[in-house]
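In this view, the complex is presented without one of its protein chains, the others remaining in place.
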Amino acid sequence: MVKTVTEIARLLHGQVVGDGATQVSGVSGIVEAKPGEITFLAAPRYRRFLKSTAASAVIVPRDTEFPQKTLIRVAHPRLAFAKVMRLFYPLHPEVPEGIHPSAVIGQKVHMGRGVSIGACTYIQERVTIGDNAIIFPGVIIGRKSQIGSGSIIYANVTIREDTIIGKNVIVHSGTVIGSDGFGYAKEGHRHLKIPQKGIVIIEDDVEIGANVTIDRGTLGATRIGRGTKIDNLVQIAHNVVIGPHSLLMAQVGISGSTEIGSGVILTGQVGVVGHIKIGDESVVGAQSGVSKSVPPRSVLFGYPARPIQKTKRIEACLSRLPDLFKRVSVLEKGLNLLKRKWNDRSSKDH
Amino acid sequence: MVKTVTEIARLLHGQVVGDGATQVSGVSGIVEAKPGEITFLAAPRYRRFLKSTAASAVIVPRDTEFPQKTLIRVAHPRLAFAKVMRLFYPLHPEVPEGIHPSAVIGQKVHMGRGVSIGACTYIQERVTIGDNAIIFPGVIIGRKSQIGSGSIIYANVTIREDTIIGKNVIVHSGTVIGSDGFGYAKEGHRHLKIPQKGIVIIEDDVEIGANVTIDRGTLGATRIGRGTKIDNLVQIAHNVVIGPHSLLMAQVGISGSTEIGSGVILTGQVGVVGHIKIGDESVVGAQSGVSKSVPPRSVLFGYPARPIQKTKRIEACLSRLPDLFKRVSVLEKGLNLLKRKWNDRSSKDH
Partner (left out) sequence: MVKTVTEIARLLHGQVVGDGATQVSGVSGIVEAKPGEITFLAAPRYRRFLKSTAASAVIVPRDTEFPQKTLIRVAHPRLAFAKVMRLFYPLHPEVPEGIHPSAVIGQKVHMGRGVSIGACTYIQERVTIGDNAIIFPGVIIGRKSQIGSGSIIYANVTIREDTIIGKNVIVHSGTVIGSDGFGYAKEGHRHLKIPQKGIVIIEDDVEIGANVTIDRGTLGATRIGRGTKIDNLVQIAHNVVIGPHSLLMAQVGISGSTEIGSGVILTGQVGVVGHIKIGDESVVGAQSGVSKSVPPRSVLFGYPARPIQKTKRIEACLSRLPDLFKRVSVLEKGLNLLKRKWNDRSSKDH
C-alpha cells in the first residue's frame, strides 16, 4: 500500500510540515527507516536522530521544528504511531479461510461465516464459533464453549469447557483458559479437592498474552472485563473479577476472588492476595505485593505495597540507614560523656 | 441428582436445624443461590446474606442460629462444602471412553481398562497407562513414561520420556513435566550443556496446575510427594524433592536440589534458592525469598525471608523510619546545644 503524507496526516488529525505529496509505503524505527518509510519520534531524547534518519517523513509532537524533513505534527505521537501502524499492517498473520482437513470438529459445533480453523485443532461438541473468528493450529476448545465473532485464538491454546469468549478477543499461544481453580479443603493431613464447577467469561476486545493461566470459578465466574489487556505468563485465579480497560503486565499474579477495578494498571510481577479490591484507575509498581484493598486512583509501590510517596520516602531512608546507626552510636557516646561529666560535677559540688 | 437435607447432613456429620425433608439438587454461592440449591456460609462476614439468600438450605458453623432457614450445622464448613460439591459435581468434564482415531499410539504401549485418549494426542512407544486414566487431546507422552490408574492429563500437556506418574494424579493444561534441568558448566565464556539423564516422579494424588514446569533430575529424580498440590505457573527445578501433602501456590519457583518437607505451604510467587531444606509444616508468605534452610514449622515472610514476627516488627519500623530520621536530627541538635551550654558554663566556671 502507498499513501501520501497528506493522506496519513488526515487520518492522524495532524499537520503536515513539508511536502505532503511524499509517498510512504511502510513504517520503521527512526534509526532503521529507509526512504519511502515513515517513522516517529518515540521520545524527545531521540530528537538527534531526526538529522540522520533516512525516513521520508516523521511523526512528531506538535511543537517540533525541523525544516529539513517532512513532518506530521500530532497531539499524541504514540496514538498516531498506533494508527499509522494499523494503516499499513494487519493485526494478525494471514490465514486460509475454512477448516483444515486435519482439524477434528465435534458434534453440534456451530460455526459462523468466514471462520478459519487450523491443522490439528480440536473443537469439541456444542462449541459455538462466531463469524470470521480465527482458530490457529493445535488449539483445543472444550465442550459448549463460545468464541465470539472476530476473535483470534493462536496456536496451542487450551480453552476448557463452558468458557465464554466475547467478540474481537485475542488469545496468544500456550494460554490456558478455564483450568481448575486451586481449591481444597483440609481433611486431616490431606487436601480434598473441591470440584470447580464455575466458568470463565472473557468480554469483548480483551487481549491475553502467551502462556497465561486463567482459572474457572469454583462457583460462578472468573471474569475479564471488556478491553482489558493481559501480558504473558500472568496468573488469574478462580473467581477473580477484572474491570474494563485495565492493563496487567507480564508475570502478574492475582489470587482467588480478588476484584480489580476498571482502568487499573498492574506492572510486571505484581502479586495481589485473594479476597481484596483494587479501586478503579489504581496503578501498582513492578513487583509490588498488595495485601489490602485500596480505594480508586491509588498509586502503590513496594513489598508490601504502600502509597508510592511513602515507599519512596522509606527507600531514601534505607540508603542512609547504615549512616543512621553510626549517628545514633555517636549520640549515645556524646550523651554518656555529658552525663558522666554532669555526675562528676554534681558529686564535686556536694 | 436430588438429595434431602437430612441425607446431606448425614454425609457431613452435621446437625439439621429446620426441615430435613427439603430437597436439594445443586450447590451455589450464597448470593447467587436459587431455590432447590444448598449454599454455605464461607465466612462470618457473609452472615448478613442468610436473610436474603434464596437457597433452600445453608451449611453453617456449629453455633449459628437462624430460625427462618433450614441449616446444616457442621464443625468444618469448608470441608463440608468440599464434600457437598463432590456429591453433586464430578471432578472433571465428561470424556468418551476409548482412543480417538486421530490419536497416535506408539509401539508396545500398554493400556489398562477404561482408558480415554483424546484427539491429536501422541503416546510414544513403551508408555504404560493405568486403568481409567484420562488423557485429553493434544497431549504428548514420551517414551517409557508411566501414567497411573485414574490419573487425568488435561489438553496440551507435555510429559517427557521416562516420567513416572502415580495414581489419581491430575495435571492441568500446558504443563511440562520432565524438561531438561538448567545445568551447564562454564568452559571459557561458553556454557557447556550437561545432559539431563534423570527423571521425574510424581507420586499418587498429586495435582499440578496449568503451565507448570517440572524439570527432570540431572542424575536421579525430581520428586513430588503424595498428595501435594501445585498451582499454576510454578517452576520446579532439577532434583527438587517435595514431601507429601504440601501446597505450592501460583508462580512459586524452587531452585535445583532443594528439599521441601511435608505439609509445607509456599504462598504465591515465593522463591526458594537451591540446595536448601524447608522443614515440614513450614509456611512461607507471598513473594518471600528463602535463601537458607529452615527447621520444621517455621513461619517465614519477607525478602529476604525472616521469621514472620521479625519481618512484621521490621515492617512496622519502616513505616516510622522517616520519622526516626527526624527524631535523630532533633536529638543531635538537642545534644549539641546542651554540650555548648556545658562548655560555656565550664569555661565561665574557670
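Brief remarks follow.
Each chain carries a letter (A and B) given by its place in the written order, and its residues are counted from 1.
Everything below uses one rule, namely that contacts are C-beta pairs under 8 Å (C-beta built on N, C-alpha and C of every residue); 3 or more make two chains touch, one makes a residue touch a chain.
Quick caveat: nothing in here was measured; it's all calculated off a predicted structure.
The missing chain, though absent from the display, is touched by one residue of A:Q269, A:S282 or A:S298; that residue is A:Q269. When you scan A:L11, A:A54, A:M85 or A:I276 for touch with the missing chain, the hit is A:M85. Mapped onto chain A, contacts with the missing chain fall at residues 27-29, 32, 76, 78-79, 81-83, 85-86, 89-91, 93-94, 100, 102, 118-120, 136-138, 154-156, 170, 172-174, 205, 207, 209-211, 227, 229, 231-233, 244-245, 247, 249-251, 262-263, 268-269, 286-287, 303, 315, 318-319, 321-322, 324-325, 328, 331-332, 335, 338-339, 342.
If you put the missing chain back, the residues of chain B touching it would be 102, 104, 120, 122, 138, 140, 142-143, 156, 158, 160-161, 174-176, 179-180, 182-187, 189-195, 197, 211-213, 215, 218-220, 233, 235, 237, 251, 253, 255, 269, 271, 273, 287, 289, 291, 303-304, 306, 310, 313-314, 317-318, 320-321, 324, 327-328, 331, 334-335, 338, 341-342.
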